[in-house]
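Apart from one protein chain that is not included, each protein chain of the complex appears where it belongs.
Right, chain A next:
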Amino acid sequence: MKAITECSKPKLVFVGNGMAGTRTIEELLKLNADKYDISVIGEEHIGNYNRIMLSPVLAGEKTIENIMLNDEDWYRHHGITFYKGEQATAINRKQRIVSTASGKQIPYDRLVLATGSVPFRIPVPGHDLKNVLTFRDIKDVNAMLELTQQKQRAAVIGGGLLGLEAANGLRKQGMDVTVVHTADTLLNRQLDATSARLLQKSLRASGIHFLMNTATDSIQGNELGEVTGLRFKDGSSLQVDMVVMATGVTPNIGLAKSCGLHCEKGILVNDVMQTFDPAIYAIGECVQHRGQLFGLVAPTFEQARVCANHLAEMGIARYIPKAQATQLKITGIHAFSAGQFKETDDNQVITYFDTELDHYKKLVIKDNKLVGAVLYGDTQDGGWFFDLIQQQTNINPIRDQLIFGKDFCQWPTQAENLPAAA
């Protein structure tokens, strides 16, 4: 009897072995380890690693071993069936079966789609040449590392988080690196002009070149199909041996679409991370929640927590989008941003700038609440500012001292001055 009970545990299948999926399993194991018979289908051939830490691996500061979150023992230890190197190709929602490229038929009672995103390649002529790479997984990192052994000159297209981390890694590997960016400031979705200028100054000092306000027209190649250079819309050109495209990501929704789940830009989910099929959940970068897409780890982990809670049939968690904070992961460079940091007519701005240390802080306040923060150089108080943003604390009583951080702010004791959140 007992064996039958065990065998008849509902089957929970994960498509995707990235950080969102694995975190959901971890959260679920904490809540109820025995509830499901869990399987994970992963395209990569290794366990689960911290994708955010690929930059230090590229920079040679860490190895893949350093950034493993869960190795294969972990799957075994928790009785999880791990289909590594498998690609899910179809979902039969009626029969509740996932098919894989190698022909496996994996039944499920509950299915979690954690398929992540795919790098976006700008469709310029030459984008499919050899040595045009993206920066998404360990495979990409290994490909870049291999090229650094043979080549000298690299261009990174895109001055966002991934682009700069890639440029930094390649520079650390001894490459001559040029970042090509269409906007006039770096990280223009995360930083304001001043902090972006400081960041650029610091990266330039480490030897990285920049072509700002520059749009790529085409990628040139030789007869072997290898990259030889870039041509830009303004007619200028740059000789390079390799190109990294870091121009954003697109939610990976092909599988979901093919089985008829409702998708827009991402897989549509409700507040408990269920898709339009109640047996199928989706989390992480592949989802679209109330119109919003996700590219940062923090909301993904929050989704994992909510999804696990629901899978454990506790039903008390709900995903509520919060302001997001960004940290750039380049050793020696501290940049932080959170919330709405753009100046508008109806918000107020406090700035602090130490021009010698290049410490810059900007806080954006609306209706006596902190709604955004940009920090460069000294990011120590980023977490606290982020809390204040999320908790919508009335900062008026400490406004004079706010930018100097938690240690310099004492809330007045008078009752009328207590923060709204208290």
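Please note the rule applied: a contact is a pair of C-beta atoms (placed from the backbone, for glycine too) under 8 Å apart; a residue touches a chain by one contact, two chains touch by 3 or more; residues count from 1.
Note that in this section contacts and distances are computed from a predicted model.
Within the choices "Aspartyl/glutamyl-tRNA(Asn/Gln) amidotransferase subunit C", "ATP-binding cassette domain-containing protein", "Nitrate reductase" or "Isoquinoline 1-oxidoreductase subunit beta", the name that UniProt assigns to the complex's undisplayed chain is "Nitrate reductase".
Within the full complex, the residue among A:120, A:232, A:276 or A:352 touching the omitted chain is A:352. Residue-wise, the contact with the chain that is not shown comes from A:334, picked out of A:110, A:310, A:334 or A:369. Residue in contact with the omitted chain (choice from A:113, A:287 or A:325): A:325. On the side of chain A, the interface with the absent chain consists of residues 50, 52-53, 56, 66, 69, 297-298, 301, 325, 327, 329, 334, 336, 348-357, 359, 365, 378-384, 399-401, 403-405, 407-408, using the contact rule stated above.
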